[in-house]
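Following this message is one structure expressed as structure tokens.
Shown here: the complex without one of its protein chains, the others still in place.
Every chain is named by a letter (A, B and C) in the order it is written, and numbering of its residues begins at 1.
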Amino acid sequence: MRTGLSLLLIALLLSTAFVAKPTRVVFFGDSITQAGVNPGGYIDRLRKMMPTDQFELIGAGIGGNKIYDLFLRMDNDVIAQKPDVVVVWVGVNDVWHKSSFGTGTDPDKFVKFYDAVIDKLQAAGAKVMLCTPAAIGEKTDFSNQQDGDLNQYSQLIRDLAKRRNLQVIDLRKAFLEYNLKNNPDNKEKGILTTDRVHLNEAGNQLVAEQMQKALTGK
Amino acid sequence: MRTGLSLLLIALLLSTAFVAKPTRVVFFGDSITQAGVNPGGYIDRLRKMMPTDQFELIGAGIGGNKIYDLFLRMDNDVIAQKPDVVVVWVGVNDVWHKSSFGTGTDPDKFVKFYDAVIDKLQAAGAKVMLCTPAAIGEKTDFSNQQDGDLNQYSQLIRDLAKRRNLQVIDLRKAFLEYNLKNNPDNKEKGILTTDRVHLNEAGNQLVAEQMQKALTGK
Amino acid sequence: MRTGLSLLLIALLLSTAFVAKPTRVVFFGDSITQAGVNPGGYIDRLRKMMPTDQFELIGAGIGGNKIYDLFLRMDNDVIAQKPDVVVVWVGVNDVWHKSSFGTGTDPDKFVKFYDAVIDKLQAAGAKVMLCTPAAIGEKTDFSNQQDGDLNQYSQLIRDLAKRRNLQVIDLRKAFLEYNLKNNPDNKEKGILTTDRVHLNEAGNQLVAEQMQKALTGK
Partner (left out) sequence: MRTGLSLLLIALLLSTAFVAKPTRVVFFGDSITQAGVNPGGYIDRLRKMMPTDQFELIGAGIGGNKIYDLFLRMDNDVIAQKPDVVVVWVGVNDVWHKSSFGTGTDPDKFVKFYDAVIDKLQAAGAKVMLCTPAAIGEKTDFSNQQDGDLNQYSQLIRDLAKRRNLQVIDLRKAFLEYNLKNNPDNKEKGILTTDRVHLNEAGNQLVAEQMQKALTGK
């Protein structure tokens, strides 16, 4: 009897293990995430850092995207993938395009569309994680032109996460702390970015580590 | 027998008349349309100009709206009303907010969201009519600051209407023609607008007439 | 003999005292300085705080002015007054008008025109003192939209002062320190400003105190 039961248990456990699908994570964002799937990119690094039988990592980044662009394309690019988790990382273009093209996003509409994105993802059964926009310039004395706005939009995201009880990956905070230690000359790029915005090797590594910590809860 | 048949016919005709629902038209737009339902506004005027048993006119304008704001709120504010016809009139803020807040809409994204709005309206069974943005300033020598962009976005809408075989109400053209006749001093406001953008009495009347012509095909 | 000499000395000293003209200080700036001469304004307060026989205080502020506007009007408005000291306080509009009108000032040209203003003032024999732009918004976590730029332009002014060996009145630093103590709710206005930029009573008092300290060296 005991042997029979044990065998049954083992069989059940094995079958569970065999059918257990890995958690499907979609990284949903802009050009930074678009580059994240390239060799050395943060998603590429994550794939090597996390057990592939437990996590399936999918990039869904498109250059120039703002929050409302995510909303427009989310059915096709994200929800159709039936993700378990969606990591939303957006905001740089919402701020940056104000001064470069006159086509940024107002703060109140940023929140409105972000809420709508979260609503739809949650309705599709996905767990949602939010990221703050990391940097437009790496100077540590808040003298990068867009620092005021980036701080504002980051806080909007933190408030949103708190209000909706979501996990936030505070990349802006992580980038600043890293730069305070590693950017003694107050350079505007070259520490974690190649061009003030897009990630160099150290930047991709830092983001991958932050993402891993959030995804695995460690 | 003949009397009986006649009575039946009359009864049938009456019943048809009684159940025939008027065409439900939703005007979908920004602050200009929001003010259109006020006494003297263009929707208010249309209600008096068109037979109420044939047309039910509903305003769905919200101040500051750009094309992507329409996309965000269209399920609740338009499709839920089960409209037969939707008249979309948007574009002024997509252009204007570039210089006043740095939050206008890029031309390629303007078309992308406009296509998505039309897709959804058509999927809901509504006939869609498009309007060009009338004016930001009434000077007739194309020296209003946003004239270049307004002409560009108007052409994008005309091209869109052509490509999708939709009717376009060319308010920009109508406003220019009216001003060429009635604005000899090349004033920037006061002919059809109170403030270069929002409609005065003559403006509301002109828009109502243009809308009536388009809706009734006369 | 000694009595005669002493009397002579006293007479000389007295005559010197009598003919000694007060130091003429011109405050050269934008709308904040234009309002500074109003009752309760910072220049009005300074006039009560400093001995009138030693200091003659003149306001030369015009609303909307940027550094290049100061350069354009300095001959008539400042140099013609033969000032002993000129306190230059500018920068808010150079930053602010970027997003509100698209007509701010590039950082490199800000420095170029500032250098030209200083050159001309020094050539006219005036001692020049520089101020940093205090605030566009009083939130203390650097999340006011223009904080990045204001920090950048303030640093440009500090660097300029250092390079040219000039005294700098660091109002931006003073405002931040005051707000860190007195703005626990992280409000954007109402602590030192009425509207995020222009001074309320406390703001005028703080500026007056900072100016007094700089002008009297105490």
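We take it that contacts are C-beta pairs under 8 Å (C-beta built on N, C-alpha and C of every residue); 3 or more make two chains touch, one makes a residue touch a chain.
The shown structure was predicted, so the numbers you read here are calculated from the model rather than taken from an experiment.
For the options C:S99, C:N179 or C:T193, the residue in contact with the chain missing from this view is C:S99. Summary of contacts with the chain left out: across B:Q145, B:Q167 or B:Q205, the touching residue is B:Q145. Of the residues in chain B, those that touch the hidden partner chain are 98-99, 102, 137, 141-152, 155.
Along chain C, the points of touch with the absent chain fall at residues 68-69, 71-72, 97-99, 101-106, 109, 112-113, 116.
Summarising the interface, chain A meets the missing chain with residues 99-102.
Here is the rule we go by: only the chains that are shown with their structure count from here on.
Annotation: the chain A:chain C pair of sequence copies touches via predominantly the same residues, more than half of the used numbers being shared.
Chain B and chain C have CA centres that are 53 Å apart.
Each chain gets one centre point, the mean of its Cα atoms, and the points for chain A and chain C are 45 Å apart.
Residue positions of chain C touching 2 or more other chains, listed in rising order: 99, 102.
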